[in-house]
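Below you will find the structure I want to go over with you.
With one protein chain held back, the other chains of the complex are shown just where they sit.
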Amino acid sequence: MEKNNKAIIDVRSVTKKYNDVTALDDLSLQVFQGEIFGFLGHNGAGKTTTVNILTTLLAPTSGTASICGYDIAKDSLEVRKNIGYLPENVRFYENLTAFENLEFFAKLSGIKKPAEKIKEVLGFLDFQGFEHKKLGEFSKGMLQRIGIAQAIVDDPQVLFLDEPTSGLDPMGIKNLRDVIIRLNQEKEMTVFMNTHLLMEVSKTCTAIGVLNHGRLIYRDSLENTLKRFKDEVSLEDIYLNIGST
Amino acid sequence: MQRIITIAKKEYLDAIKNKLFLVLLVFLLVLTVTSLVVVTFDFPNKVMEYNKALKVLQNAGRSTAALRAPELAPLKMLRGVIDYLEIIGAIIGIILGYLSIAKEKGRNVLQLILSRPVSRFDITSGKVVGNSLLVLSVLAGTTVATYLIMWYVSGQSLSLVEMEKLGLVYIASYLYIMFFFCLTSVLALKFKTLPNALIVSLVIWLAFVLIIPQVGDTMDPDNQIPGGFFTSMNLTKPQEERVMAKFSTYEKVRNALEESSITKHYERLSFALLGIKNKYDKKPLGAIFKDMWPDSVWVLLFFSAMLITEYIVFRKSNFMLA
Partner (left out) sequence: MFSTIKIIATGEFRSLLRQKTFSLLLTVFLFMSVFSAYIGLSTKTTINNVYNETVKQMVAAGVKNIPTNPFLNAKPLAILNNMVVYILVIGALLGIVVGYSAFIRERKAGVFKILFSKPISKYEFILGKMAGTLLTMALVVAVSFVISLVSTSVVSSHILSLSDTVRLLLFYAFSLGYIFVFSMIGLFFAAYSRSESLALLAPVVVWILISFAIPQLNSAVGPTALLNPTSSQAKLPQSQFFTTVRAIVHPFSISEDFKSVGRSLLQGDISSYPVLSLLMYLTATTGGCFYIMKKYDVCAPESDT
């Protein structure tokens, strides 16, 4: 999908401190409309903290950010009307069926006819036939599909995914990749994805950012990155190169 | 043996670092001290009531033989302490039992321990020994604190026989609390979801400690009127017994219900040993055990059965969480 020059996620000098620990250090970052943005970094770099701040779950110590033009602090309700979020390791309500789980979240998003919308979303995800099974019986891959379903049920402009491939087998990872690309191309969704899997980043993302101990050390489109580091064999080598400088 | 001691030591230290356990311990001590203080301050009331009742009977020209003068006997002051051990002591047992299993099962650490050359028997024994030492320490602390208060208030120290009786109550209290420890450990091992094990333990606690004894007490005809039905009818104890002899079936059913609860056995045994039940006041140990041996056996049986169950269940468990 062609990149729009409009920054749909605009982070300006965000710092987050927990007592003596600085989780994010003067982070400034822009993600443009239509991008599939891969956010990389070592464990404890601050990726999840960044996503928690952008999804209005956490307040920054200083700095500002906006999503779709809405300030995360002043217009948090508007921000949340325009985003979908799948956190890492969500288990959902195991004693409810898939449909009941989705219906609950759809209603909270303000959807008037949740049944129709759920049917549409499950059709898009090619996941019909399991609606009336309890989530306690689902595999990790199936749970992840439900997780994506609840995140996109209200057609958000921006989708946040925190380690979406965690615990998935290779087929599950491929399915997820296909879904993300289709969401971006067919529904024009901007995707912000925390991930460790560099192979997936190279196949899925259109732009990457690298976080190191709370600081953004790199940000560019994937195309430019591959051109700049043309001597490196793989994205893994590029990442390690960036991280070492 | 070394492995058992290692595990026992860890159990002991883990428990004393646990905030909830410490809060309950303080709670237990505060409540038992409060009950002693209440008894002490209430004593002049009881003397006043006795004197009033005495005067009424004397003015009516009736016998005062049935009346007993109140006395600030040290062991009798422990009634409230026993009541609180029944309730809170059991909860302490439940918490220790739950944490003993949950802290490892919840984090899948048990599999790590079992992948070492440690038998399941050793692990279970370590847990039982460690927590036993802890319960014995708690009871020792409670005993010392209450003894000091009793001695201060009544000005009397305990005779050798009284100390023996107190020691036996101490042992019975240990068995009682450890029954709940073993019960909760078993449930935590069996249930896939740990908090459900805790809830079921609390339901059983409710049934044994509160409901069954309460139903038994409620069914007692003498408890139907504040102050006692038979007292309101001006009957003496022998007269009361003659009346109740006609209702032996009812009493048998009531008794059977009470006997299903370890708490009732523990209470009967403790009250008899401490002379709280007037019938056994100042009686020698032999005379008390002549009547109370079934309750002693029941307490021991409940504890032993649950301890054996814990060993069996631990041996067969696969420790997988839902």
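All chains are identified by letter, namely A and B, in their written order; residue positions are counted from 1 within each chain.
Definition applied: a residue touches a chain if its C-beta (ideal position, glycine included) is under 8 Å from a C-beta of that chain, and two chains touch if they have at least 3 such contacts.
Keep in mind that this is a model prediction, so the values were computed, not measured.
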In the full complex, which of B:S119, B:S232 or B:N278 touches the chain missing from this view? B:S232
Candidates B:G141, B:G167 or B:P195 - the one touching the absent chain: B:P195
So one chain is hidden, and I want to know which residue out of A:Q150, A:N175, A:N212 or A:T225 touches that hidden chain in the complete assembly. A:Q150
Touch with the omitted chain, as defined above, among A:A73, A:V90 or A:M142: A:V90
Mind listing the chain B residues that contact the chain we can't see here? 19-20, 23-24, 27, 30-31, 34-35, 38, 41-45, 49, 79-80, 83-84, 86-88, 91, 95, 98-99, 102-103, 106-107, 194-196, 198-200, 202-203, 206-207, 210-211, 213-215, 217-219, 221, 223-227, 229-230, 232-235, 239, 242-244, 246-247, 250
Chain A residues touching the omitted chain (full complex): 52, 55-58, 77, 80-81, 83-87, 89-96, 100, 104-105, 107-110, 150-151, 160
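Convention: only the chains that are shown with their structure count from here on.
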I'd like the Å distance between the centres of chain A and chain B, where a centre is the mean of that chain's Cα atoms. 56
